[in-house]
Structures are given as C-alpha cells and as structure tokens.
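Missing here: one protein chain of the complex. Every other protein chain is in place.
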Amino acid sequence: MTIEREKLHRFLRDMLLARVFEERAAEEYAKGNIVGFLHLYPGEEAVGVGLIHAAEPADYIVSTYREHVHALVRGVPPENVMAELFGRRTGMSGGMGGSMHLFDRERRFMGGYAIVGETYPIAIGIAYAVSMRKLPEAVICLFGDGAANQGTFHESLNMASLWRLPVLFACENNRYAIGTEIHRHSAVTEVYKRAAGYNIPAEKVDGMDVVKVHEASLRALQRIRAGDGPQFIEFETYRYRGHSMADPGSYRPAVELKAFQVHDPISAEIRELEYRFPDVDEMAQAGIDNVARLADHMRKLGHATEADVENVRKSVHKIVEDAVAFAKQSPEPTMDVAWRAMRGGQDGEILTQQANP
Amino acid sequence: MTIEREKLHRFLRDMLLARVFEERAAEEYAKGNIVGFLHLYPGEEAVGVGLIHAAEPADYIVSTYREHVHALVRGVPPENVMAELFGRRTGMSGGMGGSMHLFDRERRFMGGYAIVGETYPIAIGIAYAVSMRKLPEAVICLFGDGAANQGTFHESLNMASLWRLPVLFACENNRYAIGTEIHRHSAVTEVYKRAAGYNIPAEKVDGMDVVKVHEASLRALQRIRAGDGPQFIEFETYRYRGHSMADPGSYRPAVELKAFQVHDPISAEIRELEYRFPDVDEMAQAGIDNVARLADHMRKLGHATEADVENVRKSVHKIVEDAVAFAKQSPEPTMDVAWRAMRGGQDGEILTQQANP
Amino acid sequence: MAEELLYWQALNRALDVEMSEDESVFTLGEDVGLYGGTYRVTEGLYAKYGEWRVRDTPISENSFTGLGVGAAMAGMRPVVEIMTINFALLALDAIVNMAAKIPLMSGGQFQMPLVIRVPGGVAKQLGAQHSQRLEHTMMNVPGIHIAVPSTPQDAYWQLRQAIASSDPIILLEHEMLYFSKGPVDVTADAPDLHRAIVRREGSDLTIVSYSRMAVLAMQAAEQLAKEGIAAEVIDLRSLSPIDWDTCAQSLEKTHRLLVVEEDCRFAGAGAEIAATLVERCFFVMEAAPVRVAALDLPTPFNGTLEAASIPRLQDIVEAARSLHQPAAPQA
Partner (left out) sequence: MAEELLYWQALNRALDVEMSEDESVFTLGEDVGLYGGTYRVTEGLYAKYGEWRVRDTPISENSFTGLGVGAAMAGMRPVVEIMTINFALLALDAIVNMAAKIPLMSGGQFQMPLVIRVPGGVAKQLGAQHSQRLEHTMMNVPGIHIAVPSTPQDAYWQLRQAIASSDPIILLEHEMLYFSKGPVDVTADAPDLHRAIVRREGSDLTIVSYSRMAVLAMQAAEQLAKEGIAAEVIDLRSLSPIDWDTCAQSLEKTHRLLVVEEDCRFAGAGAEIAATLVERCFFVMEAAPVRVAALDLPTPFNGTLEAASIPRLQDIVEAARSLHQPAAPQA
C-alpha cells in the first residue's frame, strides 16, 4: 500500500502544526499565561499524525495527558485546544479540564487522562458498548511505555482479548517514564512482547516514520473491523523536551553520569545500557527528526519543494498565532458551568440512540 | 533426583492429615462451630505438600485464604490451626484472623490474604528485604488461576524480575475462580506462559503428582538461591469441593448446561471447551485422586503396604480429633488483645537484627 | 398489591425490569452470570439476556469498573457489581478519578449513567478484610451519589431509580439484609431516590440511621417505647446527598440527636451527619449529639468480639436512655 500525495501533504501540515503549536504553548507557559502541568509532544509527531489519520470519524480516541496533538490531528480547531490550555470557556473542555483533560464528544475524542493507566479501562468500556451494538467502530487506546507497568494494562488487555473487543492498543514508547529510562522500569523493554500474554497480535513500528506508522495503523484497524479482536502496536519514538515544562530533562544523560557514580554491579549494567541512547542534540545531528524526515521524503518523491514546506510552515504559524489570540480574548468560565456539569451536563441521548439500531 | 523413602512417608502422612483435617473442619462448619468463609483444599494436597516440603526453615511462605494445609505442612500444630478456625485465643492468629488470615511469625508463615492478588506485593516486599540483607532465603508466593488476572500480578512480577528478587511464584491452577472456569476468565489459559512477559523462567507441572511437584519446586528454589532471580511454576490441580462451604459447586457442570442454552457463537465455543473437563465423580473414577495416587505409587515401590496406609490414616484421624477437642476447650480472646495489636503487638526486633549481619 | 419478597429478590426484580425495558442496560461483575451472583441478585438473568448483557468478569476490579465508566460515556447504562465493598478499594481510581470527575472535566459534555452495586457491612465472622465499611470514603467524593436501602421495597425502588439516573450512583447493599423479607409494591409511586423517611414518629429524641442499623434502630425504638421514651426514627436511605430538611424538622420537635452507624466512629458517616445537623439546629438542641458507631478497630474474627465491635440493640437503647435523661452537664 503506498500513501498518496495529498495524504503526505496533510501529514506534513499536521506535523508542522503540531510542532509549532507545542513550542508556542511552551512560550505562553514561560510567560505565565498557561499554568499547571504542560506535557509537550515534539519528537513524537509522526505517531499521533500517522495513527489518528488512520481512524474513521466513527472511531473513538482515548488519550493521555500528552494529548494536545492527538486532539489537533483529530480535527479539533487549534483555537479550542489552545483556549483549553488557557482555561477559557471557549476551550474544548470549557476551561474545566485543562491541558491534561481534553474532551470533544462530537469528534469522539473521549478524553485525556492524567492518572497513568486509565486509558485502558475507558477504552475497553467504549469498545464493549461498540460490540454490544455490533457496529464497525474501533477504539484507539493510547499509552506510554511507563504506563505499560500499571495493573490496568494487564487486566484490560486480558478482558479485551477474552471478549474480542475492537481496541487498538497504541503504545507511544519514548523510552522514558519521566526520569526513569525503560530499562529501569520494565523487565521486558520491547513492550509489544507483553501482548502475547493475552493472545493479542502485536508488532513494533518505527515511530519516527509517519508513513510506517500510518500503514501499520491502517492494517491493525482493518483487522479489528474484520472482527479479529484487539490489536497492539508499539511505536518507538522519542521526546525532545523534558517530561513536562516543569522538567528540564537533564537526566538524559547528564544526571545519570553523576548518579551512577555509586558503584554496584546492577547500576553498572544499567549505565552500559543507558549509553546506547542518543541525547537530544545527537538525535538532531543524526537527522532523525521525524518532521525533517518526512519533508526530505516528499522532496525525494518530488511531492514538495523547499518552498512548499516553507509555505506550510508559514501557514501553520499563522494558525497558531490566531489560536493564541483567540484564547487570550476568550472569557473565563463561571462556577455555574461547573455546578451544571455536576448535574448532568448536556444530554447523552445522541449516543444512546445507537444502542438500538 | 529420586525422592527417598522417608520423604514419601512424610508426604503420605501430610496429605492424609490435610484431607482429614479439611473434611473434619467441614463437619464443624456444618455444626455451626466454625463460622464465616471456609475454603477447603481437598484435591489439591499434592501441591501444598510437595511445594512447602521443598522450602527451608528460613524461607518465607505467603498464602491465600485457602491456606490451612499450607500452614499444616509448614509445621504449625494442627490444634493451633483448628483453634484459629474456631476463633479461639489459642489459634495461630490469636482468634483475630480466622480461616483466611493464618499467621505464624516464627515459622515465617507470613499470612493468608483474602483479597485476591495481595500475595504478590507482600511476597516481593519480603524478598526485597532478603535481597538487601544478601541472605540465601527465598519467598514462596501462592496464588490461584483467578488471581493471575489481578493487576498486582503484572506489577509485582515486573518488579521481581527487574530487581532479581528471590521469589517462587507458585500458581495453584484448579481451573476455577469460584464459578468461573479458566477459559472464561483468562485469554491465555496456561498461566505459566504469562511469565514470559517479565522474563521469568516458568514451567507447568502436574499438580496431582506430589513427587513431580516436589522435584520442580526444589529445582526452582535452587535456581533462586543461585541468584537466578524469580521463578514461576504453574501447578495443574483441581478442587473437589465448592469454592467455599457456602458454595455447592453445582456449576460444575450442571448449571453450565442450563445457562448455556442462550444461543450465541461465543458461548457455544466456550461450551465446547467446558466439556473437556471432568466433574468431581469423573475425577474419582479416573482414579487420579492425588492421595490415592501416592499410596499406589508407594505400594508399587514396596515402600508401603495397605496396612501401613491404614495406620497412617488412623493416626491422622486421632491428631485431628485432638485438634478439634483442643479448639473447643480453648478460651475466647478478649478485646484488649485487639487493642494491644493496634499498639504494636510483640516487638519486631528479632528480624530487624538480621538487617545488619 | 404488595408481595412479600426477600431483599435480593427485590433487587433481582428491579434489574430484570430495567434490562427488559432498555437495551442499553447491562450488568457485569465476578460470577454474576453463570453462577447467578454471590448473593443471587442476578439469578436467572444470564439465561434470559445472554452473556453480553450479563457479563462474568475476571478478578480485575479496577478495570471492569473502569469498563463501566467507558461504556457509560458511550451511552450505555452499566450496572457494575463489585462482589463486595472490600474489593472496591481496588476500584477507587475508576470511581473517584474517572466516574466522579469526567462530567466536570469534560465541561459537561459527558454524563455518567453508571450504577455500582456493592454488598458491604459487617456480616458474620468474615474477618477484617471482608468487613469493610466505606460509606464515608464514598461520601467524601463530590459527584458520587450513594443510596443505602434498608428494606426490599427501597431496594427495588432505589435500584430502578439509580439505573434511570444519569449520575454515577453507588448502591450500598448490606450483606445481612439480603435474606430479610418485606412487602414490595411494584406499582406504588417511589419517593425521591435521595429522600429520607421517618420510619417511626416520636417526640423525645431523633435517631438518624441508615441501612442495617436503621432496622436495628426501629427495634430499639420499640424497646424504648415500653420504657416510655418516644424515639423518632429516620432512615436516611441516601448518604449523598443527605436529606437534611427531614432531619432538621425532626430535631425542631425532639431537640435531641442520636446517630447510629455501622461505620467506624472516627471520621465515619456519622461525623458529617452530626456536624451538619449541629450547625443547622444548634439553638434548638438541648443536648450534645450522640454517635453510636463501630469501634475504631479492624474487625476481629472471633464472633463475640466481632459482635461487640459494632452497635448492638442494647448499645442503641442505652445511648438513647442517657440522651433522654442526661447526666448533669460537666461544663
């Protein structure tokens, strides 16, 4: 299967939008306009873009606290995403959720969850509803390498397999759980291998290559719609920034050296492993930045010139500037919105109807 | 490795004691002298006897609510086990714990736990202490097939492997979690296969054969003491009685037939699987009762005559009768024992010393 | 046209009716299907509705409760059975961080039509780990509603109302009440899900209670009547929200408050009940409120000690007596 021109252009545009949106959010955070935890996506764009573009409008997305880009790719207007980071009434969660809790019911963006390991049960629950209704819909469940150690991973994958639920378990393996490198938090560092414990078909994909990500995701979603039950993909990726804006990320690998001066065999063994991984600059030099990689790819195919790429870059900058302006001008929510939400919010009938097709 | 004569006699005696003790407890329960949940072990004796006889006195045992026999084999006097079921002060937990919470600190019987999945974290915690002290001790962690679906299984096995903790994960797979047959609660029904997700060596053993159980356990414990880290054994066994005295166990397979009259593809598939399993009577006829099997084995080897077996049977009946009498005569505990326990109980210094050898 | 039903039968009937009327209602939990439910509440439903609507789950409380949350977000009306409240501790993240918070975190985009049924309370020598009372923990979670039926009729009404509601509701069923019998009129109009009921009128003091203790409070009131003490007994029926008006009105009349709970005394449900009622009724109260509650101790296994660890009929009667004729105030 080869990915057609238009799609590649859409990918390039979304990846650039993602990169620019996040870096701009970082600026606003530095200025104090965005407060709280802010987990950014630079370095991982190929995963979100390639994966979510493989989903149908009727599919559901369940994401984590590092989900701004997932929402953008799903089609949520940038201004509503940015406004939520600002905590404004026009934000996609009405200013009630914030950066880690983005929801868009109409687009079936079922939320960002901030307690690691929560996306699994939510995803199998939605999938259970889909199965009962015998609909050709799939649920994409996102999670990181660190989240694969939470008990809900085990419990939920078992149930998903037991009942053949339509879930695509998508692991964004960026090799770190905050400051803890994967060799130090998981006995088996190839996350996809754990799926075998539940009879779930799994594969590992280069998450720095948007085309590979997209193709693997399409295949998995096809199998799900064909009734093959849950599928599992591990995307190998890397985040350039710290875990969140509160984290300089200096443990990669500066701190490590210092800390590992404690002499004992196991830490020595780990040190040796740590060194196999490049730091931010090395990644850049190695030229494996996923956005740059796609741009090159398109140039080689003659799909895009340097100028085209520049134009896209310009246009997304404009979009992001407008988003920030929109957020800043937006009003704050009022407490009665909160109280109303507690009393049931908007009605849940639209979805309920589908229960009896 | 062949098991010597004395050991076989010890096994026979303990298995008969186990069988008689449990059946007698059932009688006392029927009479109302024992109240609460009572989970019995008939059918699974070969596992507890073969496994726990492989442990050294310095090893630790962490068990479940189906643990009377584990305590007996560990050497706790039958009268103290029985007295605990009666809730008397002379019980091994002072009448405070009951059938599901048997503790014997001196024998390193670290408790029976009634919340499914609790034995894993307790076991790795004790093992962590052992590792810090660099002692040649091992921790035996018992759990059932149903317990393998609890999140703590995943979390704890990962940590055990990550830090090479000295734990023997011993699964008593009796194919049922109360009324739910293993094919309906686990996507992978060979529990030992799940250990691969944590790089833990694992094997499956015939839990109806006490000799095989014992030999496999010895091998695993040797590897642990040799510093190979955690080991995993799945013992295939079967419980003859219901889940507890409150459970007639009629779902095996009577209820199943009726309930499966609901026609849908998945239940059909399950029905077909259910039928592969014999019910209680079939087991008996098939003559695979584990106690009978050992007796035959010993007769064949010329280790024991019909009369020898009868004598052992008589002696254990006497022991159990005395245990019941002891329990009945024992005084009830007083509330101040409970309050004292809350204020720290007896001191924990003995073990603490070992922290600094 | 009321029929005599056991508490579990009333729940079974309510669940059956709701499932037959709305395909989006389904139930799941350990052994709810083939086995028919530990306390028989789901008996017969597996054969009638099939395994997708009566789902036996693995022992994975946090995830199957979270499954209920996800299904509710997708428009279903899940009724999750957690086999006993003791295991709900494993599912608190799903209850507290998901079910209770998603409606607000989503800015009101999602409702949470989720019912969680949990048998609880102190039964007979089940040991410390199986004698949990978590009403207080649940009460402290904004967004979670809690119903505590003490009669078969309320069990029937409140389960049906809980399923019909769009809020996350925990139905706390008491293990010692499943086999208690009582009249159930399926045609009668139900009082509001969260309305308290005055089970017995009296002018000398007000006993506020719920679940099994409300039944014990009624027995105590009868005994007290023989001694000439007229106790008014209020069965809260709901622990979140609490029907304060009904309680306050009673205190205007009796001026004395006795709270009876099976929860541990320290920071138990009774603390909130006493605190708020004192705040509301301070100037009509003629004596300090009194709480009769469980000892602040994990439940001992021994039967005698277990019985002494929670309020007994006599404890309630004596507390009522001394509240009625108080010793001289030691100010």
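Which chain is which? They are A, B and C, in the order written, and residues in each are numbered from 1.
Keep this in mind: contacts are C-beta pairs under 8 Å (C-beta built on N, C-alpha and C of every residue); 3 or more make two chains touch, one makes a residue touch a chain.
Bear in mind the structure is a predicted one, so any value in this text is a computation, not a measurement.
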| item | value |
| --- | --- |
| Per the touch definition above, residue among A:Arg13, A:His53 or A:His101 touching the missing chain | A:His101 |
| Residue, one of B:Phe11, B:Phe86 or B:Phe103, that touches the chain absent here | B:Phe103 |
| Selected from A:Asn80, A:Asn149 or A:Ser217 as touching the chain missing from the view | A:Asn149 |
| Positions on subunit C contacted by the hidden chain, ascending | 62, 86, 89-90, 92-93, 96-97, 100-101, 104-105, 127-129, 132, 136-137, 139-140, 142-143, 240, 263-264, 266-272, 274-276, 278-280, 282-284, 287-291, 295-298, 300-301, 329-331 |
| Where the missing chain touches subunit B, by residue | 60, 62, 91-97, 101, 103-105, 110-111, 113, 115, 118, 120-132, 151-152, 154-156, 158-159, 162-163, 333, 337-338, 340-342, 344-348, 350-356 |
| On subunit A, residues whose C-beta touches the chain left out of the figure | 35-37, 84, 87-88, 93, 95-101, 113-117, 146-147, 149-151, 177-180, 184-186, 251, 255-256, 258-259, 261-262, 264, 266-267, 332-335, 338-339, 342 |
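Just so we're on the same page, only the chains that are shown with their structure count from here on.
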| item | value |
| --- | --- |
| Chain at maximum distance from subunit A, centres defined as averaged CA atoms | B |
| Centroid distance [mean C-alpha coordinates] between subunit C and subunit B, Å | 36 |
| Distance between chain centroids, defined by C-alpha means - subunit A, subunit C (Å) | 41 |
| Multi-chain contact sites of subunit B, meaning residues that touch two or more partners | 149-151, 184-186, 266 |
| Subunit C, residues touching no fewer than two other chains | 52, 57-58, 60, 62-63 |
